[in-house]
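Okay, handing you the structure first.
Showing chain A:
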Amino acid sequence: MDFNLKIALAGEGGQGVQSVAEIITEAAYQAGFQALYIPNFGVEQRGGVSVAFVQVSREPVSAPKFTTGDIVVALSHRAVERVRQYVGEKTLLVYEAGLEDDVRQVYGERQRRLAVPALAIAQEEMHPRVFNVIILGVLVGVTGFLERRDVEQALERQFGHKFAQDPDLRELNYRALDRGYEIGSGKREVGNGR
Partner candidate 1 sequence: MAIAAQPQMPRVWRAETKPHKFCPGCGHGIVLKALGEAIDALDIQERTIFGCDIGCSLLSWDFFNLDTVQTHHGRTTPVLVGIKRARPELVVVSYMGDGGAYAIGAQHLVSSASRNDLVTIIVVNNTVYAMTGGQMAPTTLPGQKTETTPYGRDASLTGRPILGPELVAAIAPPGAYVARGSIANIVQLKNFIQKGLQNQLEGRGIAFIEALSSCPTNWHTNAAATWRFVEKEMTAYFPVGELRTPEEKAAGRLQEVPPRGFQS
Partner candidate 2 sequence: MATRPVTGEQRAFMTGNEVVAWAALAAGADIMYGYPITPQNEIMHYWTRMAPKYERGFLQTEDEISAGFATVGGVLAGKRAFTATAGPGNVLMQEAMAMAEMMRLPTVVVVTQRGGPSTATVIYSQQELNLTCFGGNGEGLRIVYSPSSHDELFLYTIKAFNSAWKYRFPTFVLGDGYQSKMREPVTIFDPEARGITMEPCHPMVGLPGLPGEERDPAHLRNTYNLEDELYEVLMTAIKEYEAIAPQVVEWDTYAVDDAELLIIAHGVVSRAARAAVVSLRERGFKAGYFRPVTLKPFLAETLRPLAARARNLLVVESAYGQLKRQVQAGLYGLETPVTGYLRPGMGITPEEIVEFVHAKELI
């Protein structure tokens, strides 16, 4: 089975791009897939757009980076332009809903896309800090190759020490995950069997 998933994510430092990428890759590894995650960085280790590359497949991944993503996530104004090189005809562009105008301008009307009102949801229904977990949920929903259990375990591994100090945090994160999952699974076209 030729399962081969390539995801590129980009956002501002602090938006949690690397966390999302690490969690989804770790979850894939725990679920028995071959998974490879690599961050992108420049000489200035602070500032600049934060980019992450995730690949999941059944065979060992053949190169740490790729030319075209199956899914490309842009979470900030600068990120929208920054990820252009990874967006192909068939790429699903996932983006923060507030960037609608930027996306239209750079990618036109015909790009497959999914706007996610993650900022609004986080601020109005939950808490700004789980913004990236909503995005994580979206990706899990859209791709459909992970069990919820795998993702929860990966979340625990990443944030477990923080959850231990404040159990409400765990509940909050799981709610964010679910909310994102709802949005993502509604758009599911990529995932198992591809």
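We adopt the following convention: contacts are C-beta pairs under 8 Å (C-beta built on N, C-alpha and C of every residue); 3 or more make two chains touch, one makes a residue touch a chain; residues count from 1.
On how the list was made: all candidates are chains of the complex that A comes from, given by their letters.
Computed from a prediction, not measured in an experiment: that's the story for all the values here.
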**Asked** Which one of these touches chain A in the complex: 1 or 2?
**Response** 2
**Request:** Within their complex, state which residues of chain A touch candidate 2.
**Result:** 22, 25-26, 29-30, 34-43, 45, 60-67
